[in-house]
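The complex is shown incomplete by one protein chain, all other protein chains being positioned as in the whole.
Chains here go by letter, A and B, matching the order in which they are written, and residues are numbered from 1 within each.
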Amino acid sequence: MDAADYVNLIVSALLLAGIYAAMSVGMTIVYGVMKIVNLAHAGFLMLGAYFVLELYERLNIDPLLGSVLAFPVFLVAGMLVHWLLVRRVPVSDQPTLASLLLMFGLWLVLQNLGYLIWGNSDRSILTPRTLSSIHFGPITVPTVRLLVFIPAVCSLGLLELVLRKTWYGRAVRALMQNRYAGRLTGIPVEKMARLTFGVGIGFAGAAGGLLAQLYSFSPDFGRGFLLRSFVIIVLGGLESFWGAAAGALVLALVETFSILVLPAGYQPAIAFSLLVVALVLFPGGIAGIFAKKRRWA
Amino acid sequence: MPSLLLVDRLNKYFAGLAALKDVSFEVEEGQICGLIGPNGAGKTTLFSIIAGSVSPSSGLITYSGKDVTRWKSFQAVRAGVARTHQVTRPFRSMTTRQNVEVALHFGRSNARGSDARQVAEILEDVGLGHMADKPAASLCVGDQKRLELARTLAAKPKLLLCDEVCSGLTETEMNGVLELLRRIRERGVTILYVEHNMRAIMSTCDQVVVLNFGQKLTEGPPLKIQNDPAVIEAYLGRTAAA
Partner (left out) sequence: MKAASVPMGRFLNYRVAAWGATLIVLGILPWGGISPNLTRLLFTSLVWVITSVAWSLLGGLTGQVSFGFAVFYGLGAYTAAMGINAGLDPLAAFAISGVVAAIASLLIGLPTFRLRGPYFAIATIGVSEAVRVVMTNLSFTGGASGYRIAEHGTFRPLEHYYTALGVAALAVGTSAWVHQSKFGLSLLAVREDEEAAADIGVNPLKTKLLVHLLAATLTGIAGGVYARYAAFIHPDGVFGFQTSVAILLMPIIGGAVTVAGPVIGAFVYGFVQEELVAAFPQFHLLLYGALLIVIILFEPGGVVGWLGKLWAWVKRTRRKSALASVG
């Protein structure tokens, strides 16, 4: 392997990191504001993939556009789910088992609805773009990866803008730090929770659509990505967006370069092992380690 | 008399904030030692560290001469140091009796055979005999405090850490609890007692340690503390002391 190959791998990892970050940010925001570990995130990733697939195959809508359209659709769906189910479960400042099991039940329902509707064969989104590559000098990038990366990063940038500049964003950050205090300062917590859950699901749907252009998928699609999302969140610290971005980068790099040392079949185990290692060694994530350094000053 | 508990230059920082700074004092065997101070002085933090629920940033704690600075709370219980909680934490899914049963079985005594009799005795002692089979969740605050004491007694402690056992109680209830504490001391149990209620402190304690802003302000017999201008100032402000 020469330098160009290494650079290709790094670029590959970077592009992957972008999409991984977009995929996991939905879980981060739901966890941060509501302390709910949203296992159903996987189900919505899967539904997002099929949503974009159907739009493409029936209405000939470009998958990239489809992914963008998925966001508002899934935002509304998420708010509906919150209104129907999630708000009935007690929430606290610590994640509860009840919410975990509830979201797990929802995921089971979504996944198996998927099987019922679409069967269990693998599907893919094939466009003329799928097999082409772009060359930047010695670097070769599959076109799809680059094109998927752009909306992913844009959405993250947009989210960051919203969090910093808007009232909603400030409220979200306040609630992430202290729910009760937020309530006391007049933040309408339940409405915020509903909107935030919707945003999280919106990201899930859109990310699912983007991922569907990179990988083939079946109704079981979400599971591998669910675990990857956990790794990212745990690596990055469960309540920090930049931490989640860092976590996505770490995971993407490890996964991409692991091909050099491990047989391909073991690759899925990497995310899982990394998850366990991360949970055990860094309960606060990478961001938590940095926070620790400040703590005992 | 040799000191049962020695606290030496104890420090505790939370995220850069000093909850306890250089706290040192001794508790002699057989004493009832009071620990007082305004809200936020660090009393419960100190308690939690001695009891093993929290570890200190630096400093030394010895119990019967042994270094126990970083022990865990279940180790403390096995060694004879038991604590009550300021905000009661009964096991709500169990009955009153079962709460004491667990404590008896896993505390220092590791009793066998005569369990039921011992549990009944302990419940009678604290005045909960009639509530033995009611769910712990149904107890009123005063009875929950008694349950906390019952659980500690089940562990046959040598050093009992009481955290505000009188808060939230009526006058009568409080007298009953103080009487109970005195009875416990008569059995040879040393008591370290955090309390806000001055009457309780003055009437039961042999010596008092005063904390303020995480540091030891002073210590001494109750009467001396009561009249110490620095203590009055800590609680009431400068003009009151003048």
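The rule is short, and it goes like this: a contact is a pair of C-beta atoms (placed from the backbone, for glycine too) under 8 Å apart; a residue touches a chain by one contact, two chains touch by 3 or more.
Since we're looking at a predicted model, the values are computed, not measured.
Out of A:R88, A:K165 or A:K191, point to the residue that touches the absent chain in the complete complex.
If we include the chain that is not displayed, A:R88 is the one touching it.
Determine which one of B:V7, B:I50, B:V68 or B:A103 touches the chain that has been left out.
B:A103
Which residue, A:G105, A:P138, A:G157 or A:P188, contacts the hidden chain when the whole complex is considered?
The single option touching the absent chain is A:G105.
Hey, which of A:L80, A:L146, A:L214 or A:L279 is the one touching the hidden chain?
Of all options in A:L80, A:L146, A:L214 or A:L279, contact with the hidden chain holds for A:L279.
For subunit B, enumerate the residues touching the unshown chain of the complex.
51-53, 72-74, 77-78, 82-83, 85, 89, 91-95, 98, 101-103, 105-108, 135, 151-152, 154-155
Kindly note down the residues of subunit A that lie in touch with the hidden chain.
37, 85, 88-89, 94-102, 104-113, 115-116, 120, 223, 227, 230, 234, 263, 265-266, 268-269, 271-273, 275-276, 279-280, 283
The working rule: only the chains that are shown with their structure count from here on.
In angstrom, rounded to a whole number, how far apart do the mean CA points of subunit A and subunit B lie?
For subunit A versus subunit B, the centre distance works out to 48 Å.
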